[in-house]
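Apart from one protein chain that is not included, each protein chain of the complex appears where it belongs.
Chain naming follows the written order as A and B, and within any one chain the residues start at number 1.
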Amino acid sequence: MVSARADVSTALSLCDMSKRFGTTQALDGASLDVRRGTLHALLGENGAGKTTLMRLAFGMDTPDTGTILVNGKTCAWRTSADALRAGIGMVHQHFLLVPAMSVAENIGLGRGGVFSGFDPTCTAAVVRDLVAATGLAIDPEARVGDLPVGAQQRLEILKALSHDAQVLILDEPTAVLSPQETQDLYAWLRRFVDSGRTVVLITHKVREALQIADDVTVLRRGRTVMQVAAHATGEAEVLTALLGETTTHGAPHARAPRRTTGKTVLAVNGVTVRDDRGTERLKCVTTHVCGGEILGVAGVEGAGQLELLRVMAGRRIPDTGSATRPARVGFVPEDRHRDAVIGEWTLIENFALKDAGRATGTMVWDDYRVRAELGVRAQDVRATSAHDRMDALSGGNQQKFVLARELEGAPEAFVVENPTRGLDVRATEQVLDALRAARDAGVAVVIYSSDLDELFSVSDRIVVCYDGTVHEVPFDRQAVGRAMVGLS
Amino acid sequence: MTDALAPFVEATVRTATPLAFAALGELVAERSGVINIGLEGTIIAGAFGGLVVAGTAGAGLGFVGAVAAGMLVAAIFAFFVVTLKADHIITGTAISMLGVGSTGTLYRLYYGTTGAALETPTLAPFPIPILHSIPWIGGAFFAQPPVMYLLYVIVPCLAWCMTRTSVGLALRAVGERPEAARAAGISPARVRWVALLFCGAMGGLSGGTLVLAQVGTFNEGISAGRGFIAIAIVVLGRWSAVGVTGAALLFGAASALQYLAQAMGWGIPYQFALALPYVLTLAALAGAGKRSAAPASLGVRG
Partner (left out) sequence: MTTRAATTSTLFSWKRLLPPLLVSAVVVGVIVVVIVAGHHDIIESFSAFGRGSFGSAYAFWSATLVRATPLTLLGLAVALAFRSGVMNIGAEGQFLAGASAATAVVLTGVGGGMVLVIALPAAVLAGALWAAIAGWLKREFGVLEVISSLMLNFVAQYLVSYLVRGPLQEPTHVYPQTETFGPAAQLPLLISGQRLHLGYAIAVLLALILWWMFRATAVGFRLRAVGAGAAAAASAGQVMVPRVLFTAFLLSGAIAGLAGGVEVTGVTYALYEGISPGFGYTAIAVALLARLNPLAIIGTGIFFGALEAGAAAMQRDAGVPFQFVAVVEALVVLGVIALDWTRERGATRR
């Protein structure tokens, strides 16, 4: 995959890029060639190095080895400012905006020399011009923290375009968008490349990528394993490249006949939840889960699904309404590092963490050691001993440890949020199998996943959260997709 | 009453001036996301640096020495907090101890073990024509040593820079969301270094003012907690240059109140007047609550 050719039709070319973070080789000689005027999809599993590669291209990190060519010329970035000047813009998955500042101030940030002035009126006018030219509507005087996510993303794109970006890199831009917003964004990107500019789209959604991209590059374990025109390949081929083996991932699992216990284990009745600002995140929601079934919860970000799961898990007290919960509920939160484990603690201490709130008297550490060891064995956690520090484990093993801890003691209900985020394929399968095993043992399982494929592959029944309300929908992709944007 | 008023205003401004210098420095540091509890060490280093240089080169150059000494201490703080990403509070406490301890030791070493007071050249007041004769407040605001007039330049400059220059935007962005600043090509570490050096310069100026424009001598307790008061002032001034100046005057007034109370024969213990601004600061913090004007990344390591 060597490409040192100084082809002027190549807008951005990355050759033989390597980058190591501590003990992790994030990139191992990856390459990417993006033709001018095309929409290029960069595919890969979580941890394949997509984001790292693009951070190098955008000057946010410096490569250990490798060369960056823009329009055939070799470039070396010291900071993102250099990349911006060379016409490269990036829209990050987690928006890099300053919530306390206005739209105009966010656009003005980092522009001009060190001692140059900043004129809010003038910048606002520039923003209005950009809005008119691009059709991406936004109010230049608005405070960014008050804007909805869709508008914040438009601002991120405008920010890049305000530097006259010729190559626009977008990192998982649709993760936070509703299907309608996603369609709008794709249509806009298409017009953008048709005007002669270039887009690199980082994504892990194979089907979408093949539909909208001109070219596709697939990364696996820090290496480029496929670089091809989108029309010249198919979903199966890309998946094989992505996963490195033929798997059934994405294909619907043969769904076992429903054998719920028929007994409602977990129920919420007329539950309303307000956030810090008093906005209702859940509006008088009623739903239930039976033993022996997996309830899948779908919804675009901020539709109320996280609040619903937290109420179900007893992690959040509803403002009105009631929740009927069994005594033992296991809970796997979305942000593992923040909400589930303490990195500098041992596995034993992390196991004891589940009792931290209700323990009294003295801690019987020997007990916790035995329980942690049992859990480690039950979920096949790869650790040398229960005395290991949590942060010595890989992400997948940490997640399996959390599952083991939360499934210990036979909970009657099990609530999980995005349980496979950041995991590789094998760990993902192990986690989903653990959920199925729990279901088969009669546990009432609730799962929220931002990945619809995953939701369909594991759930028995699906409800959709939309704008704080919950809707029962048929087990059907189209129906779920429509419900996620409020069409019933 | 009117007899007491002019001295009251005079004492207010006199106390407020070094506080305002220090607090404006702290304001810039906190706007960049760093809470500088080492400011106390910076102020006393400035006072000592001013003393040493003024002894041989006169009061004017003494201020240069004060600023340089303040910046030196601030550089040590910045190295730990910015470059090594250490905890702000713990480092700051150590820097305060370092400043107070090292100036105390050096003072004893160079000026004798008795710590005898020695006079330094001071800046003479420079009355501004016409303005200084405004009744009650003219003397306090317009017949001061020239260094005080620097405030009239620095405060509007800072206020303007904060919203109307790219440096100001960068400073605020780094204090609110350093990753966003980095993505815009701004180095948060560099911005913080600059902010802290500015804070050091202002702290040095504060200490220099104490020695070279007010007290006329150095003693080991001369900073007297002003670095910590400055932190309260920034909170009370809601992280704006103008607000900070007002809060500095309030603290000055509280300390001047003790003289006024004596002069007027009021029966309140003066300690209550001195403690009042701290209580007000706590009340202001509680009142602002979670919607406080504090920079979002204030005190966050890294």
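The criterion applied here is as follows: a residue touches a chain if its C-beta (ideal position, glycine included) is under 8 Å from a C-beta of that chain, and two chains touch if they have at least 3 such contacts.
Here the structure is a predicted model, which is why all the values come from computation and not from measurement.
A.B. asks: Given that one chain is not shown, which residue among B:Leu84, B:Ala124 or B:Met264 touches it?
C.D. replies: Of the candidates B:Leu84, B:Ala124 or B:Met264, B:Leu84 is in touch with the missing chain.
A.B. asks: Touch as defined at the start, partner being the missing chain; which of B:Thr93, B:Thr122 or B:Thr163 qualifies?
C.D. replies: If we include the chain that is not displayed, B:Thr93 is the one touching it.
A.B. asks: One chain is left out of this view; which of A:Ala124, A:Val268, A:Ala352 or A:Leu403 touches it in the full complex?
C.D. replies: A:Ala352
A.B. asks: Looking at B:Thr15, B:Gln214 or B:Thr281, which makes contact with the chain not pictured?
C.D. replies: Only one listed residue reaches the unshown chain, and that is B:Thr281.
A.B. asks: For subunit A, which positions touch the chain that isn't shown here?
C.D. replies: Contacting residues on subunit A, toward the hidden partner: 21-24, 26, 314-315, 331, 333, 335, 338-346, 349, 352-363, 365, 387, 391, 402, 405.
A.B. asks: Kindly note down the residues of subunit B that lie in touch with the hidden chain.
C.D. replies: Touch set of subunit B with respect to the missing chain: 35, 37, 76, 80, 84-87, 89-91, 93-98, 100-102, 104-105, 107-109, 113, 220, 225, 228-229, 231-232, 235, 269, 271-272, 274-275, 278-279, 281-282, 285-290, 292, 294, 298-299.
Going forward, only the chains that are shown with their structure count from here on.
A.B. asks: Return the distance between the CA-based centres of subunit A and subunit B, expressed in whole Å.
C.D. replies: 46
A.B. asks: Could you please specify the touching residues of subunit A with respect to subunit B in the complex?
C.D. replies: 59-60, 79-82, 84, 90, 92, 96-101, 105-106, 108-120, 276
A.B. asks: What residues of subunit B sit close enough to touch subunit A in their complex?
C.D. replies: Residues of subunit B touching subunit A: 163-170, 172-173, 176-177, 179-187, 290, 295-296.
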